[in-house]
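The complex appears here without one of its protein chains, the remainder shown in place.
Order as written gives the chain letters A and B; numbering starts at 1 within each chain.
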Amino acid sequence: MKMGTMLGDVIQSLFKPPATERYPFERRAAPERLRGLLRYDPTKCVGCQLCVRDCPSNALELIVVDKAAKRFVLRYHVDRCTFCAQCVVSCRFGCLKMTNEVWELASPDKDQFILYYGNKSDIESVLARPFSRLVDGSAEN
Amino acid sequence: MNAISPLLVLLFFPGGLFILAGGLAYEWVDRKLVARFQNRIGPRWFQPLADVAKLLAKEEIVPDGVHAGLFVGLPLVALAGALTAALYVPMAGLKPAFSFTGDLIVALYLLSLMTLCTGLAGANTADRFSLIGATRTLTQLFSYEAPFLLSLLGPAIVAGTWRIDQIHLYAQSHPWLLLTQPVGFLIAIVGLMGKLELPPFDAPEAETEIVSGALTEYSGRGLALFRLGKNAELFIGLTLVAAFYLGGLVNPLAFLLKTLGLLFVMAGLQSLFARLRIDQTVGLWWRYGALLALAQLLVLIIFRGV
Partner (left out) sequence: MANQKGSKFIIPIGPQHPALKEPGHFEFTVDGEIVTGASVRLGYVHRGIEKATEGRTWVQNLYLLERVCGICSHVHAMAYVLGVERLAGVDAPPRAQAIRTLTAELERVHSHLLWLGVAAHEAGFDTLFMYSWRDRETVMDILESLTGNRVNYSVNVLGGVKVDVNDALRDTILKGMDFLEERTRHYLNVVTTDSTFLARTRGIGIMTAAQAEELGAVGPTARASGVARDVRVDAPYAYYPSVDVRIVLAQAGDLAARFVVRIQELFESYRLIRTILDNLPQGELEVRVSRRIPEGETVSRVEAPRGELFYFIKANGSDKPERIKVRTPSLCNFGTVVATAIGHKLADMPMLLAGIDPCFSCNDRMVQVIDQNGASRLWSWEDLVRHGIETYR
(Lines give C-alpha, C1' and ligand atoms only; values in the text may rest on other atoms or scores of the structure.)
Protein backbone atom coordinates (compact mmCIF):
# COMPACT_ATOMS: atom_id res chain seq x y z
CA MET A 1 0.00 0.00 0.00
CA LYS A 2 1.78 3.08 -1.16
CA MET A 3 0.86 6.72 -1.40
CA GLY A 4 1.56 8.87 -4.39
CA THR A 5 2.53 6.14 -6.82
CA MET A 6 2.44 8.60 -9.71
CA LEU A 7 5.10 10.76 -8.07
CA GLY A 8 7.76 9.66 -10.53
CA ASP A 9 5.67 10.73 -13.50
CA VAL A 10 4.67 13.98 -11.86
CA ILE A 11 8.23 15.02 -11.04
CA GLN A 12 9.54 14.01 -14.46
CA SER A 13 6.91 16.11 -16.18
CA LEU A 14 8.38 19.23 -14.65
CA PHE A 15 11.50 18.69 -16.72
CA LYS A 16 9.86 17.59 -19.92
CA PRO A 17 7.93 19.63 -22.46
CA PRO A 18 4.18 19.05 -22.35
CA ALA A 19 2.87 16.22 -24.45
CA THR A 20 0.26 18.47 -26.05
CA GLU A 21 0.57 19.16 -29.74
CA ARG A 22 0.11 22.87 -30.36
CA TYR A 23 -2.15 22.41 -33.34
CA PRO A 24 -2.69 24.49 -35.54
CA PHE A 25 0.53 26.30 -34.86
CA GLU A 26 2.55 23.11 -35.14
CA ARG A 27 1.40 20.41 -37.51
CA ARG A 28 2.83 16.95 -37.68
CA ALA A 29 3.25 15.34 -41.08
CA ALA A 30 0.30 13.12 -41.88
CA PRO A 31 1.03 9.40 -42.14
CA GLU A 32 1.39 8.06 -45.63
CA ARG A 33 -1.79 6.01 -45.57
CA LEU A 34 -4.04 8.71 -44.16
CA ARG A 35 -7.35 8.65 -45.98
CA GLY A 36 -7.85 12.27 -46.93
CA LEU A 37 -9.59 13.80 -49.88
CA LEU A 38 -10.46 11.53 -52.78
CA ARG A 39 -8.77 12.14 -56.16
CA TYR A 40 -9.92 10.79 -59.52
CA ASP A 41 -7.99 10.24 -62.71
CA PRO A 42 -10.39 10.31 -65.69
CA THR A 43 -7.91 8.91 -68.19
CA LYS A 44 -8.20 5.34 -66.89
CA CYS A 45 -11.93 5.34 -66.20
CA VAL A 46 -14.17 3.01 -68.24
CA GLY A 47 -17.44 4.07 -66.64
CA CYS A 48 -18.30 0.82 -64.83
CA GLN A 49 -19.72 2.82 -61.87
CA LEU A 50 -18.73 0.18 -59.30
CA CYS A 51 -17.39 3.00 -57.14
CA VAL A 52 -20.74 4.78 -57.25
CA ARG A 53 -22.63 1.61 -56.37
CA ASP A 54 -20.33 0.56 -53.53
CA CYS A 55 -20.12 3.93 -51.80
CA PRO A 56 -21.91 3.56 -48.44
CA SER A 57 -22.98 7.20 -48.37
CA ASN A 58 -23.78 7.97 -52.04
CA ALA A 59 -20.96 10.47 -52.23
CA LEU A 60 -20.00 9.77 -55.84
CA GLU A 61 -21.87 10.30 -59.08
CA LEU A 62 -20.52 9.61 -62.54
CA ILE A 63 -21.75 12.01 -65.21
CA VAL A 64 -21.36 10.64 -68.73
CA VAL A 65 -20.19 13.22 -71.27
CA ASP A 66 -19.43 10.75 -74.05
CA LYS A 67 -19.68 7.04 -73.34
CA ALA A 68 -18.00 5.82 -76.51
CA ALA A 69 -15.03 8.16 -76.12
CA LYS A 70 -14.86 7.35 -72.38
CA ARG A 71 -15.20 10.95 -71.25
CA PHE A 72 -16.64 11.14 -67.75
CA VAL A 73 -16.94 13.68 -64.99
CA LEU A 74 -17.03 12.55 -61.38
CA ARG A 75 -19.09 14.62 -58.98
CA TYR A 76 -17.78 14.09 -55.45
CA HIS A 77 -19.77 15.18 -52.38
CA VAL A 78 -17.10 15.74 -49.80
CA ASP A 79 -19.61 16.28 -47.03
CA ARG A 80 -21.14 12.84 -47.58
CA CYS A 81 -17.87 10.99 -47.90
CA THR A 82 -16.90 8.84 -44.92
CA PHE A 83 -13.33 8.38 -46.17
CA CYS A 84 -13.62 4.61 -46.05
CA ALA A 85 -11.68 4.02 -49.31
CA GLN A 86 -14.09 1.33 -50.54
CA CYS A 87 -14.26 3.11 -53.89
CA VAL A 88 -10.49 2.96 -54.17
CA VAL A 89 -10.63 -0.81 -53.71
CA SER A 90 -13.65 -1.29 -55.96
CA CYS A 91 -12.06 0.44 -58.93
CA ARG A 92 -10.15 -2.20 -60.88
CA PHE A 93 -8.37 0.37 -63.01
CA GLY A 94 -6.75 2.47 -60.31
CA CYS A 95 -8.56 5.72 -61.07
CA LEU A 96 -9.19 6.62 -57.47
CA LYS A 97 -6.88 7.31 -54.58
CA MET A 98 -7.11 9.16 -51.30
CA THR A 99 -4.50 11.81 -50.74
CA ASN A 100 -2.84 12.28 -47.38
CA GLU A 101 -2.21 15.95 -47.96
CA VAL A 102 -5.67 17.44 -47.88
CA TRP A 103 -7.51 16.45 -44.74
CA GLU A 104 -8.51 19.70 -43.10
CA LEU A 105 -11.86 19.73 -44.76
CA ALA A 106 -14.00 21.97 -42.61
CA SER A 107 -15.75 24.84 -44.30
CA PRO A 108 -18.60 27.15 -43.37
CA ASP A 109 -19.73 27.26 -46.99
CA LYS A 110 -21.67 24.26 -48.32
CA ASP A 111 -20.77 24.95 -51.94
CA GLN A 112 -17.18 24.00 -51.20
CA PHE A 113 -18.27 20.42 -50.66
CA ILE A 114 -19.16 19.52 -54.25
CA LEU A 115 -16.11 18.75 -56.35
CA TYR A 116 -15.99 17.93 -60.04
CA TYR A 117 -13.16 15.80 -61.39
CA GLY A 118 -12.40 15.33 -65.06
CA ASN A 119 -11.06 17.11 -68.12
CA LYS A 120 -11.52 20.84 -67.95
CA SER A 121 -13.66 21.00 -71.11
CA ASP A 122 -15.82 18.10 -69.91
CA ILE A 123 -16.48 19.76 -66.58
CA GLU A 124 -17.38 23.01 -68.29
CA SER A 125 -19.82 21.27 -70.56
CA VAL A 126 -21.42 19.55 -67.57
CA LEU A 127 -21.73 22.76 -65.60
CA ALA A 128 -23.19 24.54 -68.63
CA ARG A 129 -26.13 22.17 -68.75
CA PRO A 130 -29.40 23.62 -67.49
CA PHE A 131 -30.06 22.91 -63.82
CA SER A 132 -26.66 21.34 -63.49
CA ARG A 133 -26.01 22.99 -60.18
CA LEU A 134 -28.84 21.18 -58.49
CA VAL A 135 -27.58 18.67 -56.00
CA ASP A 136 -28.82 15.14 -55.22
CA GLY A 137 -28.03 13.78 -58.63
CA SER A 138 -30.92 15.38 -60.43
CA ALA A 139 -28.50 16.80 -62.98
CA GLU A 140 -27.83 13.41 -64.52
CA ASN A 141 -28.81 13.28 -68.14
CA MET B 1 -0.57 51.04 7.89
CA ASN B 2 -3.45 52.17 10.07
CA ALA B 3 -2.94 55.63 8.69
CA ILE B 4 -4.48 54.65 5.33
CA SER B 5 -8.10 55.53 5.23
CA PRO B 6 -10.22 52.43 5.99
CA LEU B 7 -12.11 52.83 2.76
CA LEU B 8 -8.97 52.46 0.70
CA VAL B 9 -8.08 49.42 2.74
CA LEU B 10 -11.44 47.82 2.17
CA LEU B 11 -11.60 48.50 -1.52
CA PHE B 12 -8.08 48.24 -2.76
CA PHE B 13 -5.36 47.06 -0.47
CA PRO B 14 -5.04 44.79 1.39
CA GLY B 15 -8.71 43.95 0.96
CA GLY B 16 -10.93 44.22 -2.08
CA LEU B 17 -9.26 44.42 -5.45
CA PHE B 18 -5.90 43.17 -4.25
CA ILE B 19 -7.44 39.98 -2.88
CA LEU B 20 -9.55 39.46 -5.97
CA ALA B 21 -6.63 39.97 -8.31
CA GLY B 22 -4.35 37.88 -6.14
CA GLY B 23 -6.95 35.14 -5.94
CA LEU B 24 -7.26 35.02 -9.71
CA ALA B 25 -3.50 34.97 -10.11
CA TYR B 26 -3.09 32.15 -7.63
CA GLU B 27 -5.89 30.18 -9.24
CA TRP B 28 -4.00 30.45 -12.48
CA VAL B 29 -0.75 29.31 -10.87
CA ASP B 30 -2.56 26.36 -9.32
CA ARG B 31 -4.19 25.28 -12.58
CA LYS B 32 -0.99 25.75 -14.51
CA LEU B 33 1.05 23.74 -12.02
CA VAL B 34 -1.46 20.89 -11.93
CA ALA B 35 -1.44 20.86 -15.72
CA ARG B 36 2.35 20.72 -15.86
CA PHE B 37 2.35 17.90 -13.36
CA GLN B 38 0.04 16.07 -15.72
CA ASN B 39 2.30 16.73 -18.70
CA ARG B 40 -0.16 19.20 -20.24
CA ILE B 41 0.16 22.86 -21.15
CA GLY B 42 -2.41 24.47 -18.89
CA PRO B 43 -4.36 27.70 -19.30
CA ARG B 44 -2.92 31.08 -20.22
CA TRP B 45 -2.53 33.76 -17.58
CA PHE B 46 -5.83 35.50 -18.20
CA GLN B 47 -7.98 32.35 -18.11
CA PRO B 48 -9.39 32.79 -14.57
CA LEU B 49 -10.15 36.44 -15.33
CA ALA B 50 -11.83 35.42 -18.57
CA ASP B 51 -13.87 32.81 -16.70
CA VAL B 52 -15.13 35.39 -14.23
CA ALA B 53 -15.87 37.89 -16.97
CA LYS B 54 -17.79 35.28 -18.92
CA LEU B 55 -19.79 34.23 -15.90
CA LEU B 56 -20.70 37.79 -15.06
CA ALA B 57 -21.96 38.25 -18.60
CA LYS B 58 -24.32 35.30 -18.36
CA GLU B 59 -27.90 35.34 -17.23
CA GLU B 60 -28.47 34.36 -13.64
CA ILE B 61 -31.22 31.78 -13.51
CA VAL B 62 -33.05 31.52 -10.21
CA PRO B 63 -34.58 28.03 -10.13
CA ASP B 64 -38.05 27.18 -8.88
CA GLY B 65 -38.59 26.31 -5.29
CA VAL B 66 -35.75 28.32 -3.79
CA HIS B 67 -35.84 31.23 -1.45
CA ALA B 68 -34.83 33.91 -3.94
CA GLY B 69 -33.34 36.23 -1.35
CA LEU B 70 -31.09 33.53 0.04
CA PHE B 71 -30.19 32.33 -3.42
CA VAL B 72 -28.96 35.74 -4.50
CA GLY B 73 -27.60 36.82 -1.15
CA LEU B 74 -25.51 33.83 -0.11
CA PRO B 75 -22.77 34.31 -2.71
CA LEU B 76 -22.41 37.89 -1.58
CA VAL B 77 -22.11 36.92 2.07
CA ALA B 78 -19.56 34.23 1.19
CA LEU B 79 -17.35 36.61 -0.75
CA ALA B 80 -17.74 39.30 1.88
CA GLY B 81 -16.64 36.90 4.58
CA ALA B 82 -13.59 35.83 2.65
CA LEU B 83 -12.61 39.41 1.87
CA THR B 84 -13.09 40.55 5.45
CA ALA B 85 -10.78 37.84 6.71
CA ALA B 86 -8.01 39.47 4.70
CA LEU B 87 -8.08 42.49 6.92
CA TYR B 88 -6.51 40.61 9.80
CA VAL B 89 -3.93 38.66 7.88
CA PRO B 90 -0.51 40.03 6.93
CA MET B 91 -1.13 40.35 3.20
CA ALA B 92 1.84 40.90 0.93
CA GLY B 93 4.22 40.80 3.84
CA LEU B 94 2.93 44.01 5.39
CA LYS B 95 1.28 44.39 8.76
CA PRO B 96 -2.39 43.45 8.88
CA ALA B 97 -4.73 46.36 8.36
CA PHE B 98 -6.57 45.77 11.61
CA SER B 99 -5.68 43.76 14.64
CA PHE B 100 -7.20 42.94 17.99
CA THR B 101 -6.92 40.19 20.54
CA GLY B 102 -8.61 37.05 19.28
CA ASP B 103 -8.55 37.99 15.65
CA LEU B 104 -7.11 34.57 14.82
CA ILE B 105 -10.41 32.94 15.70
CA VAL B 106 -12.39 35.64 13.92
CA ALA B 107 -10.36 35.28 10.75
CA LEU B 108 -10.72 31.51 10.75
CA TYR B 109 -14.44 31.70 11.21
CA LEU B 110 -14.79 34.27 8.49
CA LEU B 111 -13.04 31.80 6.20
CA SER B 112 -15.40 29.04 7.32
CA LEU B 113 -18.32 31.33 6.61
CA MET B 114 -17.61 30.71 2.95
CA THR B 115 -18.04 26.95 3.32
CA LEU B 116 -21.14 27.42 5.43
CA CYS B 117 -22.67 29.63 2.77
CA THR B 118 -21.92 27.02 0.12
CA GLY B 119 -23.65 24.40 2.22
CA LEU B 120 -26.64 26.64 2.83
CA ALA B 121 -26.82 27.51 -0.84
CA GLY B 122 -26.98 23.82 -1.68
CA ALA B 123 -29.59 23.12 0.97
CA ASN B 124 -31.65 26.02 -0.28
CA THR B 125 -32.02 24.51 -3.73
CA ALA B 126 -34.57 21.81 -4.38
CA ASP B 127 -32.26 19.90 -6.69
CA ARG B 128 -31.11 16.45 -5.57
CA PHE B 129 -27.50 16.95 -6.53
CA SER B 130 -27.30 20.19 -4.60
CA LEU B 131 -28.76 18.59 -1.51
CA ILE B 132 -26.24 15.79 -1.55
CA GLY B 133 -23.48 18.28 -2.26
CA ALA B 134 -24.60 20.45 0.63
CA THR B 135 -24.63 17.47 2.97
CA ARG B 136 -21.14 16.55 1.92
CA THR B 137 -19.87 20.12 2.22
CA LEU B 138 -21.14 20.44 5.75
CA THR B 139 -19.91 16.98 6.69
CA GLN B 140 -16.49 17.87 5.41
CA LEU B 141 -16.64 21.17 7.28
CA PHE B 142 -17.18 19.30 10.52
CA SER B 143 -14.34 16.92 9.86
CA TYR B 144 -11.37 19.07 8.90
CA GLU B 145 -12.32 22.19 10.89
CA ALA B 146 -11.22 20.98 14.29
CA PRO B 147 -7.78 19.65 13.28
CA PHE B 148 -7.14 22.68 11.09
CA LEU B 149 -7.99 25.02 13.92
CA LEU B 150 -5.79 23.06 16.28
CA SER B 151 -2.92 23.19 13.84
CA LEU B 152 -3.12 26.97 13.72
CA LEU B 153 -3.43 27.03 17.48
CA GLY B 154 0.02 25.48 17.78
CA PRO B 155 1.86 28.65 16.75
CA ALA B 156 -0.56 30.66 18.88
CA ILE B 157 0.40 28.66 21.94
CA VAL B 158 4.13 29.03 21.48
CA ALA B 159 3.72 32.72 20.73
CA GLY B 160 1.48 33.08 23.73
CA THR B 161 -1.08 35.30 22.05
CA TRP B 162 -4.32 35.20 20.04
CA ARG B 163 -3.42 38.07 17.72
CA ILE B 164 -2.33 37.21 14.24
CA ASP B 165 0.22 39.98 13.91
CA GLN B 166 1.84 39.04 17.22
CA ILE B 167 2.08 35.43 16.14
CA HIS B 168 3.51 36.69 12.89
CA LEU B 169 6.19 38.67 14.71
CA TYR B 170 7.00 35.64 16.81
CA ALA B 171 7.33 33.50 13.66
CA GLN B 172 9.67 36.01 12.08
CA SER B 173 12.04 36.09 15.01
CA HIS B 174 12.26 32.37 15.73
CA PRO B 175 13.35 29.35 13.68
CA TRP B 176 10.75 28.18 11.21
CA LEU B 177 7.83 26.53 12.94
CA LEU B 178 7.81 24.09 10.06
CA LEU B 179 10.86 22.52 11.65
CA THR B 180 9.76 22.64 15.26
CA GLN B 181 6.14 21.62 14.64
CA PRO B 182 6.24 19.44 11.51
CA VAL B 183 3.04 17.58 12.36
CA GLY B 184 1.19 20.84 12.81
CA PHE B 185 2.43 22.03 9.44
CA LEU B 186 1.30 18.85 7.73
CA ILE B 187 -2.15 19.15 9.24
CA ALA B 188 -2.32 22.83 8.34
CA ILE B 189 -1.51 22.24 4.70
CA VAL B 190 -3.76 19.21 4.29
CA GLY B 191 -6.47 20.98 6.24
CA LEU B 192 -6.22 23.91 3.88
CA MET B 193 -6.80 21.51 0.97
CA GLY B 194 -9.86 20.19 2.75
CA LYS B 195 -11.14 23.67 3.41
CA LEU B 196 -10.76 24.64 -0.23
CA GLU B 197 -12.29 21.37 -1.42
CA LEU B 198 -9.24 20.62 -3.52
CA PRO B 199 -8.60 17.06 -4.70
CA PRO B 200 -8.39 14.56 -3.00
CA PHE B 201 -10.97 16.22 -0.74
CA ASP B 202 -13.28 17.35 -3.52
CA ALA B 203 -16.09 14.91 -2.72
CA PRO B 204 -18.50 17.83 -2.06
CA GLU B 205 -18.21 18.90 -5.65
CA ALA B 206 -17.34 15.60 -7.27
CA GLU B 207 -17.98 16.29 -10.90
CA THR B 208 -18.48 12.68 -11.89
CA GLU B 209 -20.95 11.90 -9.13
CA ILE B 210 -23.08 14.91 -8.28
CA VAL B 211 -22.44 17.23 -11.19
CA SER B 212 -21.26 20.24 -9.23
CA GLY B 213 -22.40 19.59 -5.70
CA ALA B 214 -23.95 22.46 -3.79
CA LEU B 215 -23.34 24.93 -6.60
CA THR B 216 -25.07 22.89 -9.32
CA GLU B 217 -27.92 25.34 -9.82
CA TYR B 218 -25.75 28.43 -9.75
CA SER B 219 -24.87 30.25 -12.93
CA GLY B 220 -23.87 33.75 -13.91
CA ARG B 221 -23.17 36.20 -11.15
CA GLY B 222 -23.77 33.86 -8.23
CA LEU B 223 -21.30 31.31 -9.51
CA ALA B 224 -18.76 34.02 -10.27
CA LEU B 225 -18.99 35.32 -6.72
CA PHE B 226 -18.61 31.86 -5.23
CA ARG B 227 -15.58 31.19 -7.36
CA LEU B 228 -14.04 34.53 -6.42
CA GLY B 229 -14.71 33.65 -2.81
CA LYS B 230 -12.91 30.33 -3.22
CA ASN B 231 -9.96 32.06 -4.81
CA ALA B 232 -9.83 34.61 -2.03
CA GLU B 233 -9.86 31.78 0.46
CA LEU B 234 -6.96 30.15 -1.33
CA PHE B 235 -4.97 33.36 -1.27
CA ILE B 236 -5.66 34.14 2.36
CA GLY B 237 -5.26 30.56 3.55
CA LEU B 238 -1.86 30.26 1.93
CA THR B 239 -0.79 33.57 3.47
CA LEU B 240 -1.87 32.48 6.91
CA VAL B 241 -0.12 29.11 6.80
CA ALA B 242 3.03 30.63 5.33
CA ALA B 243 3.03 33.41 7.90
CA PHE B 244 2.81 30.98 10.79
CA TYR B 245 4.89 28.03 9.68
CA LEU B 246 7.36 29.36 7.16
CA GLY B 247 9.03 31.94 9.32
CA GLY B 248 6.80 34.90 8.66
CA LEU B 249 6.50 37.18 5.65
CA VAL B 250 8.85 40.11 6.16
CA ASN B 251 8.45 41.75 2.78
CA PRO B 252 6.49 41.30 -0.44
CA LEU B 253 9.23 39.22 -2.03
CA ALA B 254 9.26 36.72 0.85
CA PHE B 255 5.47 36.69 0.69
CA LEU B 256 5.51 35.76 -2.98
CA LEU B 257 8.19 33.12 -2.66
CA LYS B 258 6.79 31.41 0.39
CA THR B 259 3.17 31.37 -0.66
CA LEU B 260 4.04 30.21 -4.14
CA GLY B 261 6.24 27.50 -2.66
CA LEU B 262 3.32 26.29 -0.57
CA LEU B 263 1.08 26.42 -3.62
CA PHE B 264 3.60 24.30 -5.51
CA VAL B 265 3.46 21.64 -2.81
CA MET B 266 -0.33 21.80 -2.73
CA ALA B 267 -0.57 21.44 -6.49
CA GLY B 268 1.66 18.39 -6.25
CA LEU B 269 -0.52 16.87 -3.56
CA GLN B 270 -3.57 17.54 -5.71
CA SER B 271 -2.21 15.50 -8.58
CA LEU B 272 -1.08 12.49 -6.66
CA PHE B 273 -4.22 11.02 -5.17
CA ALA B 274 -7.61 9.70 -6.19
CA ARG B 275 -10.67 11.38 -4.76
CA LEU B 276 -11.61 10.20 -1.28
CA ARG B 277 -15.22 9.29 -0.61
CA ILE B 278 -16.89 11.51 1.95
CA ASP B 279 -16.97 8.77 4.57
CA GLN B 280 -13.27 8.11 3.98
CA THR B 281 -12.55 11.82 4.39
CA VAL B 282 -14.41 11.92 7.68
CA GLY B 283 -12.69 8.74 8.83
CA LEU B 284 -9.27 10.10 7.90
CA TRP B 285 -9.73 13.39 9.68
CA TRP B 286 -11.37 12.17 12.83
CA ARG B 287 -9.00 9.26 13.20
CA TYR B 288 -5.62 10.59 12.12
CA GLY B 289 -6.10 14.30 11.74
CA ALA B 290 -7.62 15.06 15.11
CA LEU B 291 -5.37 12.67 16.99
CA LEU B 292 -2.20 14.01 15.40
CA ALA B 293 -3.26 17.59 16.04
CA LEU B 294 -4.03 16.82 19.66
CA ALA B 295 -0.73 15.02 20.08
CA GLN B 296 1.11 18.02 18.62
CA LEU B 297 -0.70 20.34 20.98
CA LEU B 298 0.10 18.15 23.92
CA VAL B 299 3.79 18.24 23.04
CA LEU B 300 3.68 21.99 22.81
CA ILE B 301 1.87 22.47 26.09
CA ILE B 302 4.27 20.19 27.88
CA PHE B 303 7.26 21.97 26.38
CA ARG B 304 5.93 25.34 27.26
CA GLY B 305 5.17 24.22 30.75
CA VAL B 306 8.71 22.88 31.03
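Everything that follows uses one rule, which is that a contact is a pair of C-beta atoms (placed from the backbone, for glycine too) under 8 Å apart; a residue touches a chain by one contact, two chains touch by 3 or more.
Source: prediction; values computed, not measured.
> Kindly state which of the options A:P17, A:P31, A:P108 or A:P130 is in contact with the chain not pictured.
Checking the options A:P17, A:P31, A:P108 or A:P130, the one contacting the hidden chain is A:P31.
> Return the single residue from B:K58, B:R128 or B:R304 that touches the missing chain.
B:R128
> Out of B:F37, B:F148, B:F226 or B:W285, which residue would touch the omitted chain in the full complex?
B:F37
> Can you say which of A:V89, A:L105 or A:L127 touches the chain missing from this structure?
Answer from the full complex: A:V89 touches the omitted chain.
> Take the complete complex as the reference. Which residues in chain B touch the chain that isn't displayed?
37-40, 126, 128-129, 131-132, 199-200, 202-203, 206-211, 271-280
> Which residue numbers on chain A touch the omitted chain?
The missing chain touches chain A at positions 1-6, 8-10, 19, 31-35, 53-57, 82-86, 88-90, 98.
We take it that only the chains that are shown with their structure count from here on.
> Taking each chain's centre as the mean of its CA atoms, how far is chain A from chain B in angstrom?
Computed value for the inter-centroid distance: 54 Å.
> How about chain A: which of its residues touch chain B in the complex?
Going by the criterion above, the answer is residues 3-4, 6-7, 9-10, 13-14, 16, 18-20, 22.
> Using the touch rule from the top, collect the residues of chain B that touch chain A in their complex.
Listed in rising order, the residues of chain B that touch chain A are 35-42, 268, 271-273.
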